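Only one protein chain is missing; all other protein chains are in place.
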Amino acid sequence: MDFADSDTDLAFRREVGGWLDGALADVPDQEELTQDEREHWSRVWQDRLCAGNWAGLSWPVAHGGRGMDALAQAVFNEEAAVRGAPYPLNGVGMMLAGPTIIAHGTDAQQARHLPGILRGDEYWCQGFSEPGSGSDLASLTTAATRVDGGWRINGAKIWTSNAHNASRCLLLARTDPAAPKHQGITYFLAPMDGFTVRSLVMINGDTEFNEMFLDDVFVADDDVLGGVGNGWTVALTTLAFERGSMALNLWVWARQAVDRLIDVAVERGVADDSAFVDAVGALQCDAEAVRIGSMRMLGESRAGGVPGPETSALKSLWARVVQNANRLAVQLDEAGGVLVDGAGAAARMRRYLRARAHTIEGGTEEVQKSILAERVLRLPRSR
Amino acid sequence: MDFADSDTDLAFRREVGGWLDGALADVPDQEELTQDEREHWSRVWQDRLCAGNWAGLSWPVAHGGRGMDALAQAVFNEEAAVRGAPYPLNGVGMMLAGPTIIAHGTDAQQARHLPGILRGDEYWCQGFSEPGSGSDLASLTTAATRVDGGWRINGAKIWTSNAHNASRCLLLARTDPAAPKHQGITYFLAPMDGFTVRSLVMINGDTEFNEMFLDDVFVADDDVLGGVGNGWTVALTTLAFERGSMALNLWVWARQAVDRLIDVAVERGVADDSAFVDAVGALQCDAEAVRIGSMRMLGESRAGGVPGPETSALKSLWARVVQNANRLAVQLDEAGGVLVDGAGAAARMRRYLRARAHTIEGGTEEVQKSILAERVLRLPRSR
Amino acid sequence: MRATFTQEQQDIGRTVGALADADRGTARAAWSGGWRAPAGDGPLLRDFGLLGVPESAGGIGSGLIDLLVAVEALGGRLVPSRFPAHAAAVQLLCGDGRRGPLPEEVLDGRRVLTTAVDVPGNSGWADTASVDPLVRTLVPYAAQADGVVALGPAGVWFADPVRITARQSLDPSVPLADLTLAAPERPQPSGAGPLRAALVVAAELCGVAQGAIDLAAEQARTRRQFGRVIGSFQGVAFPLAEAATARKAAWDLTLYAAWAVDTGRPDAGVQVHAAKAAAGQAAVFAAERCIQVHGGMGITMEADPHLFLRRAFVLDARCGRGSWHRRRAGELRIRARRATRG
Partner (left out) sequence: MRATFTQEQQDIGRTVGALADADRGTARAAWSGGWRAPAGDGPLLRDFGLLGVPESAGGIGSGLIDLLVAVEALGGRLVPSRFPAHAAAVQLLCGDGRRGPLPEEVLDGRRVLTTAVDVPGNSGWADTASVDPLVRTLVPYAAQADGVVALGPAGVWFADPVRITARQSLDPSVPLADLTLAAPERPQPSGAGPLRAALVVAAELCGVAQGAIDLAAEQARTRRQFGRVIGSFQGVAFPLAEAATARKAAWDLTLYAAWAVDTGRPDAGVQVHAAKAAAGQAAVFAAERCIQVHGGMGITMEADPHLFLRRAFVLDARCGRGSWHRRRAGELRIRARRATRG
């Protein structure tokens, strides 16, 4: 077992780092910005990625990509995260839509969409979750009814990042209400013309997510991806890419959370308190375990394996360390963190509140534990 | 709300305390003794209780008791626990068998058993649990078959305290295998002549509990308590007395666990370490909550109420504080507590290991949480 | 031992609970347009001002627990009334038995007070500071009060704010301010005042915890996933059972501490520290679990769980940080045990 980069990896990492250092030189620390400012920089960053030919890093050369592997993409994301780079505004396009269309799309679909994503002028969002579906994604009820030349779609979607910027949506809808729940679903590459988008305000004041209401939205047959009724299978592909795109980012965010906690403790003069030192020791264990576990997961992937249920352990550890570090940071803050007019205190509280979502988004904590129980411990299903 | 003893209570408490101080003068600290020595003192203590007319403290005068209420018994037990008194060897007789027979027995049964319990020459044990039944007590399978003049009983019981000293057993057996599980059970006042008793060694080396094997044991019709098929109802009475007898003891054990933890920290020179101080602060909260919650529970009982599901919260808190305090005590100990030839270290490890049972015996931690979920939070049953 | 609520206490809980029920939603209303007095504010200040006030201070024999029952009921519905802060100020004043009766306009709510006990940069309350900087922080409803009761190393006093600096509060329904005070002319001994005031905050925290648990349980009883209501999953139910256990522990500690303070027991201090620490932790934990049980909706502004979390944090920070109280409880417990062992 060798955790070192190979010479090739190292060279790539250096190339990436060199480019990032230049491209980020004028980009401020995102953590201290307002939502609007962050969104501005996300757009700028997306443009720079496209201009720098990084958008299709792990796409096949035949599709206009650079033909590198998922690890390269992970390394790029890691190096970007370490430098506090903005989140690219078309992450869904680059990381989810493109690869899924490459995997399941027709030639026509690939020709229609891939170039726009690489150029940076076709923005995507992901319409999977629904208000009623929660952790039980396949229970979705958005209904697509057959009409001449396509489908008429009615329903509501939620937790859609970037819906207000996107023109296309990876949309799941139920095309056969009579079929078993995983079989009646179809995956659409839907234009968003008829979508009503409403932004959701999160508890920290950010508007990261949206609701989308579909009222007799027409989607043409050409925009069915992977065949009618095969939506669940296609969706699993997208979800796998989604997990993969996080691969080396989680640990960076965990380490940064611990860094910031130490900073506030130093500032407040309690960094030598033994109770605090013990807390950092415990957080350090979890944070490093996320990093190392991510490396092992990528190692397995590269060796041809499929990331297993252990990724649920990483997600779970990551959520815990970030939540605990961020809670402790606000509690150590001046006035217990509740006076939010100072920029530092406000950002710390914003991060603490944001982190409450970590045990909910991307598979709830309860779902992660169920996966571990069923697939690692081989216990019977409890859901 | 008034947590003070009334003048009458106070006078009783003083009377009890005075007697206990005298009666305990020659009794060593039980915590430092071997199992054999503790059992010896339990027997001595039982004799002293009987001689001192304390055995039937809360029994009606008509049955030879002193006619006081459950609170008085709780106060007696509390004062005894505070002084580290031995556990009386016929606790089952005094606290469970006697009151249950008073509640459900015939005149003949009462005449047959109560005097012997008060005199201290009829010892009892409780045969409810079975190897297969676990938390689901009513799933018991020990079978009683009708024979001439009585029942022939076959099966196995487990977790029986004091079976090796007892001559009578509060025995539950299934008399009607066809009936629904709570309805086919009968409660016997069984002589133990035909019982095979095997002591169970606990993980701390103590032999507190036994297994009992019943192989064609005959029990006469006269020894059916409360009617054939009514066993579950009668058992609930016994279980209520069992909970009541613990009423004011739990907090004493919790406080003593925290006391001992502080003692070992002082001895090891770490009592001023801020991480330790924080831990004690948290333990103090839980330990005091057990004490105060117990007082409120008793207050409710005395006001005519029935102790509610909140007792599950007390049990749960108590188990946690004792387990956590005892674990921390061994971890702070010289050599991490694993060299068990010193008397102090051995006793601390014995207590830590013993406390692992606190989340199992008397209703597992999982059962307590289920009760809280169903009856306090009104969530649907999850078992 | 009659460790049960008296009939009067049950009546207080019901009456204030009904007032509070009518003001449900007022915490949320503060998000648009800032704090406004809830409908119950006036009646509470007018009719309940004698709760918990010792006779020596002009009371009529009501014990501290009476007051805490009222405050807990308000906390459960997040009612942003000035009553708890006013009551805490009154309690701060009447901690020393030798003080005379309080002004009538304070006791009948015509003069609304607030409490200034936390010093910027300290995690404990102001009487632990060796030198008084005469600045207080986390003062609730300062601009909405007619007077300020301050705590300092020298004692308590009706303080004259030289400057009131409004701060941005995590919970908009609880405006917070920094106050610069004039040096006190005749501070009075604070006695058990800080302990009494802290218990008012602890009681409100117990209410917040209960409210969050109630909301979470309601969600768990109704929200369905995988064909079942989610409350039937032990993975959802058990953490709520833990939250209920923590809340019960905190409330029991708070009630007992109030009795200990009222009856002058020597362990009153450690009891109050334990209560305040446990109440803050129970409220934050319950609110976090409430968010979790609500899933995605729980992290949106439009759902209510975050309102409980915000209030929990604000109260945990006030009148001595929760973490400070926990450490004090530990210190006092260890000291007491050492003294016993000689």
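Which chain is which? They are A, B and C, in the order written, and residues in each are numbered from 1.
The definition used in the following text is that contacts are C-beta pairs under 8 Å (C-beta built on N, C-alpha and C of every residue); 3 or more make two chains touch, one makes a residue touch a chain.
Since the structure is predicted, the reported quantities are computational estimates derived from the model, not experimental observations.
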{"item": "Contacts of the hidden chain among displayed chains", "value": "A, B, C"}
{"item": "Candidates B:83, B:112 or B:356 - the one touching the absent chain", "value": "B:356"}
{"item": "Chain A residues touching the omitted chain (full complex)", "value": "1-6, 9, 71, 258-259, 262-263, 265-266, 271, 274, 276-282, 284-286, 288-289, 292-293, 295-296, 298-300, 302-303, 310, 313, 316-317, 366, 368-370, 372-373, 376-382"}
{"item": "Hidden partner chain, residues of chain B it touches", "value": "129, 131, 134-136, 139, 158-159, 200-203, 205, 327, 330-331, 334-341, 346, 349, 353, 356-357, 359-361, 364-366, 369-370, 382-383"}
{"item": "Absent chain, residues of chain C that touch it", "value": "233-238"}
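We take it that only the chains that are shown with their structure count from here on.
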{"item": "Centroid comparison with chain B (C-alpha atoms), farthest chain", "value": "A"}
{"item": "Inter-centroid spacing, chain C versus chain A (mean Cα positions, whole Å)", "value": "40"}
{"item": "Cα-centroid distance, chain A relative to chain B, in whole angstrom", "value": "53"}
{"item": "Sites on chain C at which at least two other chains make contact", "value": "233-234, 323"}
{"item": "Per-residue overlap in chain B, given as positions that touch at least 2 other chains", "value": "274, 277-278"}
